[in-house]
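Here it is: the structure, laid out below.
Only a part of the assembly is drawn; its chains keep their places, and the rest are absent.
Order of writing sets the labels: A, B and C. Residues in every chain begin at 1.
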Amino acid sequence: MLVDQYNPFEGKMLQILDKDGNVLDENLVPQIPEEDLVKLMRTMLYTRIADRKALMYQRQGRMLTYAPNEGQEACQVGSAYALEKKDWMAPAFRELGAWLQRGVDLKTIYLYWYGNEMGSKVSEDIRILPVSVPISSQLLHAVGLAMAAKKRGLDEVSIAYFGDGGTSEGDFHEALNLAGVYKAATVFFCQNNQWSISVPKHFQTASETFAQKAYAYGFKGIKVDGNDILAVYAATKEAIERGRRGEGPTLIEGYTYRLGPHTTSDDPTRYREEQEVDEWREKDPIKRFRSYLVGKGLWNEEMEVQFAQAVDEEVERIFKEVEQSGNTLFDDIFKYQYEKMTPLLEEEYEEYKAFFEERGML
Amino acid sequence: MPVLNNVQAVNYALMQEMERDPSVIVFGEDAGYEGGVFRATVDLQEKFGVERCFDTPISESGIVGAAVGMAINGLKPVVELQFCGFTYPALNQIISHVSRMRNRSRGRFTLPMVIRFPSGGGIRALEHHSESPEVLFAHIPGLKVVMPSTPYDMKGLLIAAIRDPDPVIFMEPKRIYRAFKQEVPEEDYVIEIGKASVVKEGEDLTIVTWGAMVRDTLKAVEEANKKGIYPEVIDLRTISPLDQEAIIQSVKKTGRILVVQEAVKSFGVASEIIALVNEKSFLHLEAPPARVAAPDIIVPLPRGEQYYMPSPDMIYKKILEVVNFLT
Amino acid sequence: EGRKQETVVTEKRKVLATPVARKMAHDLGVDLTTIRGTGPGGRVMKADIRAAAERPQTITTVDSQP
């Protein structure tokens, strides 16, 4: 198993494609139908375009705070591709690629970053929890989802996403520990993008790798090249299969990089060198996968131009819809506190409603 | 009808609900094999198996956080936190997620879960075992906070809490876990969350209280009765949402109110009740709304606790003060 | 025989008044329960109390029924 071959304590990292898209070891290349390879490429590109546009809209003052994920597309799309429909995803807040791969429509995602509450309401048939802002708190939810599945005799697996910084929180520990004890079928996917806002990863932990932390909980961890979608997929797929077979949790460290700012409120030039960013641009996950597909004759420039143009237009159209969606409905901010409003809440609702109605604000 | 004390009533309610609804599961530190340090979950593992009642690592945030995931995926977790003072490590999960999942997901993900724990002082325990943190939960939108004071209410409210589609913080006054017994119906019944109970009718003033203080209040009231003073006593049972109607109606009748709480005085539940009474029945007030509470200090260890816990004697004194105001 | 002495039996009636008004009634020795409030909803106003204090006590509580 990969997880045994790539022992993080031995400094090993799973890589299948080099930065130019060449296969390093044919034996490692996972079985993916050609059709799907192209789809993965499209999803990564779609992610990149939607991501850049979100950033642009924000710069234009049309979007609120946004957390870009340029550079992390392979981690997200590759890992989410390994899930089945019945599996659960507990994201943090930088998972655009994973959301899209999971089938969530961009409009919903944009609505969230647009500050509209409806952006957290994902369609009923997609098993993804809302954005979780408190660092690493969602890991426990993923463990609970998997534990419940097991207790109910279902073979659902859960995946939780978090960052390098996320490993410092107590909840990271409690989640991995519980998952180990109960053999929960949870894949802990750490996107080590080297930074937590302005803090470099070696200030988060003295541990050599994040992957090795799994061994403190009695299960295995693996470090993968997070900019290599094949490596990400292969490791995640194995982890999910092991989980589904009842073999418990896995920790995956996707070694990657956040090419953009932490969020639109952040100015990364304050704390990191342009040169570091440039080096990582060389390892761009899309560039690499593109070369691989071009080499296989599955992709070419014309396809890309055409696709990019179509997506461009689609995204513009979607964002305009979002812009027209206006504010959260007044009723909605009261409606979902409880299944049924408490008498007190009812009173407040009436009072506020009257107040805003009087002022023509509803 | 079985005659049970409070902790037995908890156990009885859990037993019946687990029997009735296979999605109900129970877990916590020592809550499985051992049946809980207070024996509230005793026999559940034996009866329903280790998948439905189990021990956890010492990991309060983990317990609550995992329960969130389980509740989303079809179960009804009833988790035990071992003591009131050990709820704090779980506060982030409770405030940031338990209370919010329904709202955040616009009703898609809901959390039919219960967080139970023994609360309050008076058992001569170590530090952190005697806390009354109810207001910390009551201030949080999206939570319901319940604290029954009798075996009958304990069963009815716990069943209600388990069946509630929303998360309920279920506080059990540990001092009266075994203080007395009561007949508890065999059949399953539900006491509506959000409804107080008038445990004693009266005309002269309204006393609002909850948890272990109900008994101490009734003792004080007995003394007052001997002096011809007849307070009305309301056992809140649910702290959030407050039963405004019960409180206001009584104050309109009596014109006077005293709130008795075990927690420290400042920024507590009593303050909210007084604010409410001001807003809703101000013109009926014939005396300043008053409080009996613990002083604003850290709960002392047992050899100092007698100076901390509000006593029947203190309540009695305050009753006289309120009743005799300006008359 | 003949007309009864004019008396009013006061039951313990609930009065609507602000604490300030109550204080005033107390200080002026006015029994609030005997005053008809002229404020909103029958609230006894400070003015009502002042008026009551100025006019002679016509209303007393009954000591014994005839």
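FYI, a contact is a pair of C-beta atoms (placed from the backbone, for glycine too) under 8 Å apart; a residue touches a chain by one contact, two chains touch by 3 or more.
This one's a predicted model, so the numbers in the text were calculated from it and none came from an experiment.
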item: Number of copies per protein chain type, counted over the whole file; value: A x2, B x2, C x1
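Here, only the chains that are shown with their structure count from here on.
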item: Touch-based graph of the chains, sorted into line, ring, star, complete or other; value: line
item: Inter-centroid spacing, chain C versus chain B (mean Cα positions, whole Å); value: 43
item: Per-residue overlap in chain A, given as positions that touch at least 2 other chains; value: none
item: Two or more partner chains touched - positions in chain C; value: none
item: Of chain B, residues touching chain A in the complex; value: 25, 51-52, 56-57, 59, 61-62, 64-75, 89, 92-93, 96-97, 101-110, 141-142, 144, 165-166, 194, 241-242, 244-245
item: Partner chain B, residues of chain C touching it in the complex; value: 12, 14, 16-19, 22-23, 26, 41, 43
item: Contacting residues of chain B [partner chain C, same complex]; value: 203, 252-253, 255, 282-286, 288, 326
